[in-house]
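Quick one: this structure, given as structure tokens, is what I'll be asking you about.
Of the protein chains in this complex, all but one are displayed in their positions.
So that you can tell them apart, the chains are marked A and B in the order they are listed, and the count of residues begins at 1 in each.
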Amino acid sequence: MADELLSVEDLHVEFERGDSKVYAVNGASFSVGPGETLGIVGESGSGKSVSVLSVMGLLRGSGQVTGGTAMFMGKDLLKLRRRQLEDIRGRDIGMIFQDPMSSLNPTMRIGDQIMEGMLSHQYTSRKGAFNRTLQLLDEVGIPEGKARFRSYPHEFSGGMRQRVMIAMAVACEPQLLIADEPTTALDVTVQTQILVLLRQLQLKGRMGIILITHDFGVATNVCDRIIVMYAGKVMESAPLVDFLARPAHPYTVGLKGSVIEVGTKAHQLRAIPGMATALTEPPRACPFAERCQLAADRCLEELPPLRPLGLGHYVACHRAEEVLAAAGTTVGAQVGGPVGGQVGGQVGGQVAQGVTARA
Amino acid sequence: MAVVSATVGPGVRVPRRHAQWWLAWRRYKRNKLAVAGAACVAVYLVLGLIGPWVAPQNYAQANFLYANHPPSLRFPFGTDGLGHDMLSQVLWSMRNAIEITFGASLLSFAIGVTLGLWGGLRGGVADMVIMRLVDFMFAIPQFFLSLFLVVAMGRTVWPILLAIGIPGWAQYARLVRGLVLGMRNGEMVEAARAFGASRAHIARRYLLPNVSNSMLVQIAFGIPVDLTVMAGLSVVGLGLRPPLPSFGNMIAQAGANVLGYPWLMYFPAAIFAVILLSFLFVADGLQEALNPRAEDGGRRARRFGFGARGRLF
Partner (left out) sequence: MPDEPILKVDGVSKHFKVGGRTLRAVERVSFDLGAGETLGIVGESGSGKSTLGRLVLRLLEADEGRVVFQGEDLAKLASNELRSRRRDMQIIFQDPLASLNPRMTVGAAIEDAMVVQKIGRSASERRHRTEGLLERVGLQPSAVDAYPFELSGGQQQRVGIARALSLGPKLVVCDEPLSALDVSVQVQIIQLLQELQRELGITYLFISHNLGVVQLISDTVVVLYLGEVVEQAGADELFERPQHPYTQALMRSVLKVPEELEKRAPLVALAGEMPSPLSPPSGCPYHPRCPLAMDRCKEEKPLLRTVSEGHMAACHKAGEAVTMGSAPAVLVTPSELAAS
């Protein structure tokens, strides 16, 4: 517990929509340690972005955190005052988003924008900020930093803008970086460049990264642990090794079967029937049950708790053992088996406590 | 494979009829000022319509016995130097204001939408000519154009309506053209072109319905502006020719007597202010309700001034 950077427990977020409420996050728990990359995957509306943004105090519209804790450096982010949170955001926690253009000020030189964050957090002097900006531009792969310092965002390509965003995010050497779909708007060749850059920055400062993405290719290539969210709940939380070889939730299996990549044959594709719908009341049964091929009576009546299945591997499914067995692996074989030296064994432990306590 | 067509029967929620209006109303309701404004506007419209029948006196009826009478039970708003009952004057002024401002706005709207739609959709020379005209209209303060037209046409209801309405078209033309340009190369129009829709069909079925909300908002913002122009004409002595009553006439005259007979100023000015503000609140509410994603900046600008027509005087 002590080595976790951020640990979110039993988070609940609701949105007002007209007369009704939408339950966007329903008891999600996750945590990330130094140097670790946590991937949060899910489809649109699964609550993957909302759960992280709400912790950062960045909920838009009618969104409201209605329960949970988010411990970061000994403080509960959800209980901080606005001013204190703003202080942490941008200094201790950096953030990058899908569309860099909407986060950059189009009328301000990019160098000034990068400096601004450091100065407002009193990270360094004006002179120091200038030198650090040049150094950052170099680090994020923007050549001729001195000349580029004076450029405006529109003079940059999408990939270069994302590099500027990254420079801004890591300027104050944050301990945690939140990346919300950082490569979704980019071309594949540029996507890899950005992911490599993030990894290099991480190796340098043992920064923890939370990567929110819908792209399984991205998640499985850079993350140490992957959380699958659905209907605002964590369906499965697994170290990468288990996520790849022993997915235990039917939804995880379904999503992996839906990934279309080079070499995928038509007959291998498995569509998950139906679609995710917004919850207008808190889930009382498994929210995935109505789309699940394995759904039994129990699934329609009882909320499955997030329970341990192997070392660091947690799943919220009544029939997880059968899912594993169907895939030709036995549960027993993997408990205590090698977990490939992966980081963050305790991560799931907390996750489980958070949710089982509630369920 | 059959899975796709057989089991995917997503529960499509059958919407209430006119769901969009219903949603817009719900957004509108949230703005309390706008609701209050709408109530005031409704009262204004009703009084303006029935005013001439319920007014205690005809607007032209002077009664020198009761000249400069302070507010009393018989003359709730008092009387002026000619013994006109001010309540009656206010009611008749409302009638005139409604006729002129609604008429003028509709006129501006009709000219502007036609030219804007045509220019935006056709492009080329037609568009260029229209836009130069729009620039020309924007370069000259609208008030002076109205002034000029009044001098040329006269000072009864119709000439003033035309004088206010004709110069106002450029606002609408520019707005419509901008919206049409934004949609012209968009996927909605492209899809319609792809199934063979003609330009006229696209304008009627795809573009017009999508500019109507913005037009409604623009009209709501336009009416208080027209009210102000109308009052302004009176202040410089070129409004409705007395004895035709108007808020501008009343206020202009009261200004001269404000120390001796302050009620002449209080009632017309207060009511005029309430009407103006109500329209602005309604317009603001409509803007939020109908174009919920519209930028804040423009809205705020219009709230605290007359925004798009800032160079009114």
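The definition used in the following text is that contacts are C-beta pairs under 8 Å (C-beta built on N, C-alpha and C of every residue); 3 or more make two chains touch, one makes a residue touch a chain.
All values derive from a computational prediction rather than experimental measurement.
For the chain that does not appear, the touching partners among the shown chains are A, B. Screening A:T66, A:T124, A:S151 or A:T220 against the full complex identifies A:T220 as the residue touching the chain left out. Among B:N58, B:S72 or B:S198, only B:S198 touches the chain left out of the display.
When the omitted chain is restored, the residue from A:I88, A:L104, A:V164 or A:L195 that touches it is A:L195. Only one of the listed residues, B:M128, B:V151, B:M188 or B:V236, touches the absent chain: B:M188. By the touch rule set out above, chain A reaches the unshown chain at residues 35, 43-44, 157-160, 187-193, 195-197, 199-200, 202-203, 206, 214-218, 220-222, 224, 240-241, 244-245, 254-256, 258-266, 269-273, 275-276, 340-343. Touching residues on chain B toward the chain that is not drawn are 1, 4-5, 8-15, 19-20, 186-188, 190-198, 201, 205-206, 209-210.
Just so it is clear, only the chains that are shown with their structure count from here on.
With centres defined as mean CA coordinates, chain B is found 50 Å away from chain A.
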